[in-house]
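Rather than the whole complex, this shows some of its chains in their spots.
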């Protein structure tokens, strides 16, 4: 069986993570080569994992006839252009989220991909998380009944630097975008209305940069279900990632993962672990599994589990949330 | 020490519950007599608990010079008028919630009480619940830091008959009113904006009666904190009463109470108890404790822990929530 040859564009935190996942967990794929705007990053990863080729530029990867598929792990502002070029070069694409901060460019990627007939998977890794995928499984199996209310809690252990707000597009496009995708994934339905109740309660510098750091976002779905996401850029106890779905037959509740299941009972109370530290720890399993699914989709010509449309929808909802804060009212999609 | 003599107006479910609480748990009070529009109800309770006097009418209670204080446990539409008469008669007042469905009449009660110089306590029993009062204690002790987000989940095991919707003023005035009071109690701050995202997903008859049965209600507080309440008139697993407060130092989470702490581990999974069945089971302790506090406030001339203003505020927020659904936008208070 011929292995799928992959080229990785971007050797930063997420690019090197995917490189390791593929090397150790995806026997049907092979990393042909890697590149990075900082070539030393690419060399370091290549050396550690025994990757054959180091490219000086992503265009070399797209030109390499031995490469079947690319992972786009570069900075967000380059995603869409690279993806469009990759499609034209006939490469299958795994693109980190968000595809772009504007719906127009996301649509352009979708169009390019469709025209070229290549696969596109967007990096909504949380759909593959063991807890959340189990909740989705319960919904699909009819165990929960008709979905009525979806609740997502998503809090970070630390806020990003305030200057990051401008680059990232703000909290809704950077952080909540995962939750918007999760909400639509669980609802099995698109969002039709957003009302974002947001504030700057963690770091005033974030507010000065024009962003928010705390929010309760109310959602309506096309299915009739309703939802709510609560975000905070900083929780003293760490990375809080929970989901709850109420349906006519019951409710599924996904709690946090922890380093251990050890509890200490002492004079000060009964103490158990804080959640796993941050997304690398919490979602490592999902990063692995999304890569397995991507390779499987390409090799066996199946639909990818997270599509360009998913990428587009989450950007549309995030932009509506920003608008809702700016205008102080619910926004219909 | 002279005991506080109490007259009870209304011998239904909640009136007889208070009668028992006082008899068995409040040694500094004595139930002098009881009345009910259905006199047989009053007789039954009086016989069971050894209550001295049975009145044919609430006006007899107000006229009885031996009665120091009254509990108003009659139907909601009679609360305000009786309370105003009671104040004029110089009786201290414990009034079940809501005081009235209109802010004007609640204000009239407050005015009458102030003029007469009597005590008024409104039956927001949940403030006395062991879990929720512990959360409030953590806030007061500074353990949670500055309050950022308040989340309340409140779901019933069964919806009321659809025809009840009209009488009760609808879900927000009947059910969520407790949650509005809890939200302001925990925030230590008034609500300044309400956006109610509501639907009829449990029983179409409730919708036909002009009411909703499922809601996610987004709140802004004067303090700058934000909040959310999610309600459903029917949860398959029973009475779901949870609260969560996120602050700068951490989060307090109040889970449900259960009949036992026994878990069964078997082939089908690890199974533990559903929540206590409904409000009588779940809040019995709080019903007792609010009565202890009322008697203490009267006997020792202290402020009552839940005032007419609390009663007024919760009605104002509930009416704003109704308006928000009708107009499809956030309502400022």
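By letter and in written order, the chains are A and B; residue numbering begins at 1 in each of them.
Heads up, the rule we're going with is that a contact is a pair of C-beta atoms (placed from the backbone, for glycine too) under 8 Å apart; a residue touches a chain by one contact, two chains touch by 3 or more.
This structure is a prediction, so every number in the text was calculated from the model and none was measured.
Student: Assuming the 2 chains shown are copies of one sequence, what number of copies does the full assembly in this structure comprise?
Tutor: Number of sequence copies in the full complex, not just those placed: 4.
The criterion applied here is as follows: only the chains that are shown with their structure count from here on.
Student: Using Cα averages as centroids, what's the distance between chain A and chain B in whole Å?
Tutor: Computed value for the inter-centroid distance: 43 Å.
Student: List the residues on chain B that touch chain A in their complex, please.
Tutor: By the definition above, chain B touches chain A via 145-146, 148-149, 151, 155, 193, 195, 197-199, 201-202, 214-216, 218-220, 224-228, 230, 232, 235-237, 240, 246, 248-251, 328-330.
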